[in-house]
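Here it is, the structure in full.
One protein chain omitted, others in place.
Moving on, here comes subunit A:
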Amino acid sequence: MYKLFLKIAWRNLLKNKVFTLANVIGLTLAFAVAILLSMTALFELSYDQFHTNKDSIYQLALSNQTPKGTRTSTASPVPLAPSLKNEVPGIKQITRAVSEDALVTYQEKELVLDAHYVDPDFFAMFSYPIVLGNGNHPFSDKRSVAITERTSQLLFGDTNAIGKTIYLLLGKEDRPFTISSILKDLPTNSSVDFQIAIPFENHSDYAENLDVWDSNFHEVYVELDKGVSADQFEKNTWEFTNMHYSENIENLVRDGAQPDANNQYKQFHLLPYTDVHFVSYASGSIQVQRTFPYLILGISFLIIFIACANFINMNIALSEKRLKEIGMRKTLGAIKGQLFFQFWTESLLIFVTALFLGLVLGNLLIDPFKILFNTEATLANLTKPSILLGFFVAMFLIIFIAGGYPALLLSKMNTLRALKGKWEMGKNGIRNVLIVVQFVIAIILISGTLVLQGQLQFMRDKDLGYNKEQVISIPLNGKKDSYRVINLLREELQNNPNILEVTGADNNLGRGRDGSLSTSKWGFDHKQRGVTTNILTVDHDYLKTLDIELLSGRTFSPEFKADSLSLVINQAMVKELNETDPISVKIMMDDSIAYTVIGVIKDFNFQKITKEIEPLTLFMNRDWDLYYAYVKVAPGTLSKSFEFLKTAWEKIEPNAEFQGSFLDENIDRTYRREKMMTTIITSGSILGIVLSCIGLFAISLLVVAQRTKEIGVRKVIGASVSSITLLLTKDFLKLVGVAFVIATPIAWYALNQWLQGYAFHISLSVWFFIGAGLLATVIAFITVGGKTLKAASVNPVDSLRTE
């Protein structure tokens, strides 16, 4: 019996080649893309889930009630962790951690490694398995370090690394360390990524800050004792904070800050470690947002939905032709169950084929996909039993519902009506709903695409207040003193007319090829009021190199000897200081040193464009290291100058990799997330539209088939081809119109929410939505128009000959 069903199903699918093909292609595409997208989403969601103790590990964050509202930060001072462990009960283990680049030397080799400075508890808390060395205590003493397998391969090749001595550049001196353990390579879904773990005491800022409570530069992770809740622990810290931060709190009160709901000015929060990857402090308070992975999951679900709706609609469309068969089978004694099973077999055949092809296609596309979407996700991440089970349950449900619904409709047909070929479907309710939903999805995705592309373009084109096209920034990752490197660069480059300026600073603009982003802030009291500013140490010619406009006063100059005590500030800082004439204003930054403001520069976007321009103060102090060199080149010969620069660099720092890049590339790199989202939504909307159109096309076939007689009659009594085409198309356009009305408010709300996350953003004009609606309408019209035009041109004799 079942063999027969399969045979009939196979023949039927062959008979309707166009539909079978359209279904298989549509479903295959949908499955392939949905599998890839879900893979990305599940990978994102799997971040840090591999730690055995993940449920009791927390990241420590401190929220401050400032006069401007709540500000939360995870940066902590050195003495915090030991004091907290001693004074507040409930901590099982605690570790400080800070990520930094470390310059490692072994014999002739010189490498910049991602280093993680941690306390010994780190390895007992987190699950980073040790391959070689001593168990849970990778650091045998304070001069020993742990490296990953890949790093070991990099440094020592295949020889055993344990016990070997390497040199680390800490501050300004090379110091020897023994390798005591080899760690398994870190999983890609770990939010912490390092190549070498170094005992925290060796950090260059450790010793001088041992008892300093207001220099915050590292993170603290806490594992609580069993039975201690995060809430309880947070309450227990009140007394601790009020004691250790008393002076700071007094200042906050003086400046007019309001306490939080618990009447605290400073409050420790425990952020579950599995939330760390998704946290944002942009609004001042802790916000855990998993929107992005869920958005991707949502899109893959929508795509599957569109394809399934197509399948249902197409199958119903096709059934029109099979009514006689159904009637016949019923008179021959087929019962409902058998008919259902027969039709369902056909659906099953298509779905299983599409699923198989989708998996194959997904696998083939995985590499380009990973590059395009910049993800480390692999299908291997998905081969967990729970995910596989979920996948099969989902597939079964999809096949059961999408494949079963048309089968159920058909098997329920009244025998006599079926024989007569009368199709009474109850006014196409389901069909219209499915089409409207498809187009709602398509219009939302299209308007999303338009707005995202618009915002991305806006951010790229925006005048950031400095010259991003002509300036190359180079991370100073070599061993030489930064000022010396910059001077050497100046000498090396001065004879090339295409190199215009050379300068340096201790921070990059945008995200360079070294991948680092950092902010340095400084708070101090000015006229009995707390003031915070971003700080940046620069070399001579910084403004000239970057074309930043000087509004008043002067900039740093070699003619003035005391410029290490001079400040150049931006407009936002002028406002922060609340001075009408800021030039020559004295600022006591540390209690003893008085700085003088010598110049005011125009605001420029030195941080991500999502942020408002914050106060910024430029320093020039030879005792403070620079980390980036900036080189301005003449327009027109950009790539030639770049090559020239690279050669010069290799001469000056032969052991350090040249990581220079143009600032506009750096800025583009900070838009990674936006670009990824735009790519996903764009491809989702294209796929959504293509699939919806396949479906719409099928429906237009159905409608034409249903209305053949009517078309004939209308033509006989005088309707023209165009009026009939319009008549048939109108119904579909109406559905698109309804979809537009439903989709626009949803899209508007969602996109508006999204844009609010950007301090500088495009305004949400109605044209984005009208554009999306028009696009959907035009595409729908083209899809439906062709078929209906053909139907309208048919000789009415043919359609009326059914008597």
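Convention: a residue touches a chain if its C-beta (ideal position, glycine included) is under 8 Å from a C-beta of that chain, and two chains touch if they have at least 3 such contacts; residues count from 1.
Assume contacts and distances are computed from a predicted model.
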| item | value |
| --- | --- |
| Options "NAD(P)H-dependent oxidoreductase subunit E", "Na+/H+ antiporter subunit", "Phosphonate ABC transporter ATP-binding protein" or "Spore germination protein": UniProt name of the undisplayed chain | "Phosphonate ABC transporter ATP-binding protein" |
| Identified contact with the non-displayed chain, of A:664, A:710 or A:731 | A:710 |
| Touch criterion as defined above, residue of A:242, A:258, A:720 or A:753 at the omitted chain | A:720 |
| Sole contact to the chain not displayed, among A:494, A:752 or A:795 | A:795 |
| Contact footprint on subunit A, counting only the chain that is left out | 709-710, 712-714, 716-720, 723, 795-797, 800, 803 |
